[in-house]
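Below is the structure I would like to discuss, written out as structure tokens.
In this view, the complex is presented without one of its protein chains, the others remaining in place.
A, B and C are the chain letters, set down in written order, and residue numbers restart from 1 in every chain.
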Amino acid sequence: MSLLHVEDLRVHFHTRNGIVKAVDGVSFDLEKGKTLGIVGESGSGKSVTCYSLLGLLPTPPARIESGSALFDGVDLLKVPEATLRTYRGNRIAIIFQDPMTSLNPFMTIGAQLIEPLRIHMGMSRRAATDRAMAALREVGITEPQRRMCCYPHEFSGGMRQRVMIAMGLATEPDILIADEPTTALDVTIEAQILELIRKLQESHGIAMIYISHDLGIVAGIADHVLVMQNGVVVERGAKAEIFHRPQHPYTRKLIDSIPRSAKPAGSTLAETQGGSDFLRIEEVRISYPVASESLFDLHQREYTAVDGVSLQLAKGEILGLVGESGSGKSTLARAIVRLVDLKAGRIRMEEILLSELSGQQLNDTRPEFQMIFQDPYASLNPRMTVQDCLAEALERRGRKDRKELQAEILALLADVELLPEHLRKYPHEFSGGQRQRIAIARALALKPKLMVADEPVSALDVTVQAQILKLLLELNRKYRMSMIFISHDLGVIRYIADRTAVLYQGKLVECGPTERIFNHPEHPYTQKLLSAVRTSRLLEGAE
Amino acid sequence: MDNARSSPSLWKDAWRRLSRNRLAMLGLCVLTVMVSLALLTPWIAPYSYSAQDLDLGATPPSGAHWLGTDAFGRDLLTLILYGSRVSLAVGFLATAVALTIGVLWGTVSGYAGGRTDAVMMRTVDILYALPFTIFIILLMVIFGRNMFLLFMAIGAVEWLTMARIVRGQVLGIRRQEYIEAAIVMGLPRSRIMYRHVLPNVLGVIIIYTTLTIPNVILLESFLSFLGLGIQPPQSSWGLLISYGVETMEEYPWLLFFPAATLSLTLFSLNFLGDGLRDALDPRAATD
Amino acid sequence: MPAFILKRLLQALPVLLIVITASFFMVRLAPGDPFSQERALPVEVMKGLRTYYKLDQPLVTQYIEYLKNIAQGDFGPSFKYSGRTVTEIIGAGLPVTFELGAYALLIALLVGISSGVIASLRPNTWQDYVPMSLAMIGICLPSYVLGPLLVLIVGIWLEWLPVSGWGYIPGDKILPSVTMGFVYAAYISRLARGGMLEILSQDFIRTARAKGVSESMIVLRHALRGGMQPVISFMGPALAGLLGGSFVVETIFQIPGLGRYYVQAAFNRDYTLILGMTIFFAVLIVVFNLLADIVAAWMNPRLRSGKSAGG
Partner (left out) sequence: MSDSNHKIVNRLLTALFVLLASACSLNYESNVESGNRDQILHLGNGDEPQELDPHITTGIPEFHIQHALFEGLVAKHPKTMAIEPGVAETWEVSEDLKRYTLHLRHDARWSNGDPIKAGDFVYSWKRALTPALGNLYAYMFYPIQNAQEYFEGKLDDFNLVGVHAPDEYTLVVDLKAPTPYFLQLLDHHSYFPVHPPTIEKFGAFGERGTRWTRPGNFIGNGPFTLKEWKLNRILIVEKSPTYWDAARVRLKEIHFYPIPNGSTEERMFRAGQLHITERVPLEKINVYKRENPAALSISPYLGTYFYRFNTTHKPLDDKRIRMALALSINREQIVERVTKGGQIPAYNFTPPDTNGYTPRARISYDIDRARALLAEAGYPEGRDFPALELIYNTDEGHRSVAIALQEMWKQALNINIRLSNNDWKVYLDRESHLDYELSRAGWIGDYLDPTNFLDLFVTNGGNNRTGWSNQRYDELLNQAGMTGDQTARYELLQEAEAILMEEVPVAPVYTYTRVRLIDPTVRGWEDNILDQHPYKYVHLEAAE
């Protein structure tokens, strides 16, 4: 008898635009102490499946049309809300994808941790506090006493995810649902968290459902795997079977999308152009003022984000910039496009001293260097259609008559492989990959000489990620555009970058041709970074 | 017209979505009817607005006077109709003045930040604190009394809160990535504010505007008491209501009908405002 | 944070100075004489009075003199109430006005927040429509209508509560507080509903639900603090308005507060009293706008320290 038995689950969303069959007949079993991995791209229904088990879907628009989920002799889909509430956070716990938004920013970590203990186990405040601190210690958070009084925003992403895990495990549930718990995290942290979950699962004998779009991770942690597409399970089986003998084409596509090869041959432009003085970054230092805590301490303290970094970039070259969050890579990128001011140093692009430009001069030069942001949704104005968005960018270079403008817009769309009928739509109507294409098109519209891409694929599903990377490489070749490409994902960097620079705590620790860095890392930090990848991507190790 | 350049698609789409919202359309209809009645008043009003019948005095609604008469024997329906000309004009135009100044001020203040923001917001504080009654009296002395001045005076106070609210919203939006994207594109500041910041604070602006209009309509009666604004035999809803209060025990209809008219207008405005806010948010339609 | 408060307090000085200066000259420019009345004044009387109150000196001299005096805390004698100083008049009305404002605030917050929250829990049902319609009525019923209406119904027809006064008869504080609070309650209600709707759709509410937290606790512990943000920013100017007193409510209920002086002092051209009231109100504005910002920061931990963690 399995711990959880789900049979023919169907969840439909009744929206103004019709019915969306989010989950359409999903069945699975979960055994005690085992891990079930559910893989699929966003929109495949993997999260909806799990949320519906706990009654966490907003009704309306969601409606559970049929199915059963037997847990402990009870059908979770049919019990009243009050009963279900006694299961939630008690016998079935859940860890959500985004620790930034899933923790209440208005409550202390402690208060949030204590809550389920008080509700379900009837603990006294003191006992619950002790238990919560123990849980924090267990997930590797030092000084739990002090941390309990902190607010989520005072924690880094990795710490927050640990808190989420501690919250899920504190009540010692029978089932833990982990919904992409590491997607938003750096590689090194991702490795730690996965290790942690696995250890805890073993020691507590917890059954787990692990949801991810990343096959590599699922392969590392799951016993059984379910591959979902459009609300339907397309393939299921033991881990090894799925990975080594994928039957369904979709599964195969997922596996192929994982970037793990070196840069495709012939896609490198830099050598043919020669010279490396297209962009020169010299001894750049950037710091932020930090708010003082005391009334009498009036002089500003500073936090140095980038400390004396020098880099060069050749015309048409792609430079990969690697480092974990807080390493200063984003700050450096923002400084290059002049969103942040330098404290010291210079940035020169060809003949122009970028770091010295100001006012109208700066604005006139801006089209020469563009940026692609990490979150394509946040970087697109939600109230502008694709048409408006691209037209605005194109007209930045001067007014055009309507026909010419329309032709250019269509050409841009073709470049990023979007269709003309997309023009009238708003950003929210697109998928993540499409949005990033729009953002890329917008940047291209200005015909920049330099493109700074700040984690452009991190928020995307693997298959989409592969497409976007391919697109960027093509565009790089077509427009002979130099590019600085920032990512925490080493696989991606290896795939796209000609040279790679590693940043650690605001300093440049290593810089060289990508393959050299990957095969013979010199700096200890680079070595650690690479080993972290190996731990989490067990699949690669197995190969 | 060059649609790519001039009007962003947002407005066209908004209208399409709005026309599907039944409550909002109902509100729009009521408002349209009100405005047309106000415009047509001289032709459709049952009596002349100054016609008195002192011997008749105040009478409850009857066949001859649908909404009754006031203490001068004037037809209440006629008074409300003529009053709507004043009140709607004041309500919409003065709000427009407040809206224009407040939104501009708030947007610039919030977007510029730093010292500019501090100076602009402290200016708002200063204007809040100045003695309003004296200000009005001065205005009248310097510029004489007319309707235009009334709009200016009302706009002058109402924009302050609008500016504060808009600034608060802009502060939140200023750090959004799409604003940074616009900066990186090298767009001029004015265009960023106009095309990227403003459309995204519209929701709040609309809601606050629907709250401002009734405020303004009522403020008019205070200014009329000060001598600015309208004079008898002209009337306005605010004046009718404030005189209606005095006689609410004896002649309840003199309070009820003007107040009901104002409430009806406000309800319609609210439905329309909520509808417009939703319509201007492309995400609301499919979410 | 403390540096921020200090900075804002420093900014308050020029604000006050400009307010004082502008008001001083505005008041003097306004037509009408503080001493004029129906019966014509003999020239000698007028001259005597102007000398007595030093109005015969050049305006700039008077202005400098006034600044000197207020720096020493002397706001001068009222022109109209010749036996009383401005400080005394404001001092007499202040406790009453603050008390009334505090009760009104309490009512506004209690009624406004609870109705707004209830409405937000089930948007677009009767539970939403009823409180929101009431709120809209509250917005179009100005206090000069609501006050007399309440007095008539509760005070005179039902004879439940006194019709006027402040602290003379038990219960006489209820109607004025309700009248004054209700309009604000209407605004707060709408703002609270909006804020709550926003917060209730956040991910962390789902987290709380996943923890098995009951709905009422979700509202009270998880959503309320965040949902009240719009209310807080509204409360700055609103508080200044509430605690500055209300001409209308004080007149209707015969309350010896400060509100009446805003209008009456201006009508009487009681120069010193107008200026005194203006300064008082300016201080309220500055203090409560600052307070609103501080409370907003206190309610929202992310604003508390200067910069959020993480890059």
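Just so it is clear, a contact is a pair of C-beta atoms (placed from the backbone, for glycine too) under 8 Å apart; a residue touches a chain by one contact, two chains touch by 3 or more.
Please read these numbers as outputs of a predicted model, since none were measured by experiment.
Asks: What shown chains does the left-out chain touch?
Replies: Within the full complex, the chain left out of view touches B, C.
Asks: Give the residue, chosen from C:22, C:134 or C:174, that touches the chain omitted from the document.
Replies: Once the missing chain is taken into account, the touching residue is C:174.
Asks: Could you tell which one of C:8, C:190 or C:269 touches the chain left off the display?
Replies: Result: among the candidates, C:269 touches the missing chain.
Asks: I'm checking contacts with the chain that's been left out. Which of C:2, C:123 or C:165 qualifies?
Replies: Of these options, the touching residue for the absent chain is C:165.
Asks: Going by the touch rule given at the top, which residues of chain B touch the chain that is not shown?
Replies: 50-52, 54-55, 57, 71-72, 137, 140-141, 145, 224-227, 231-233, 243, 246-247, 249-251
Asks: Residue by residue, what part of chain C touches the chain that was omitted?
Replies: Chain C touches the missing chain through residues 31-42, 44-45, 47-49, 51-52, 77, 80-84, 88-89, 92-93, 114, 117-118, 121-122, 127, 148, 151-152, 154-156, 158-166, 169-171, 174, 214-216, 219, 251-254, 256-257, 260, 267-269.
Throughout what follows, only the chains that are shown with their structure count from here on.
Asks: Computing the C-alpha centre of each chain, which chain sits at the greatest distance from chain B?
Replies: Max centre-to-centre separation from chain B belongs to A.
Asks: Which whole number of Å gives the spacing of the CA centres of chain A and chain B?
Replies: From the centre of chain A to the centre of chain B is 46 Å.
Asks: State, to the nearest whole Å, the distance from the C-alpha centre of chain B to the C-alpha centre of chain C.
Replies: Distance between chain centres, rounded to whole Å: 22 Å.
Asks: Measuring from the mean C-alpha position of chain A to the mean C-alpha position of chain C, what distance in angstrom results?
Replies: 48
Asks: Indicate the residues of chain A shared as contacts by at least two other chains.
Replies: None at all.
Asks: Give the residues of chain B touching no fewer than two other chains, as numbers and ranges.
Replies: Expected reply: no residues.
Asks: Give every residue of chain C touching chain B within the complex, in rising order.
Replies: 11, 14-15, 18-19, 22-23, 26-27, 29-32, 133, 136-137, 139-142, 144-145, 148-149, 152, 187, 190, 194, 233, 236-237, 240, 262-263, 266-267, 274, 277-278, 281-282, 285-286, 289
Asks: Where on chain C is chain A touching in the complex?
Replies: For chain C paired with chain A, touching residues are 1-6, 202-204, 206-214, 221-222, 225-226, 299-302, 304-311.
Asks: In their complex, what parts of chain A are in touch with chain C?
Replies: 54, 56, 85-90, 93-94, 96, 98, 101-107, 111, 115-116, 119-120, 151, 153-157, 164, 167, 288-295, 297-298, 305, 325-326, 328, 330-331
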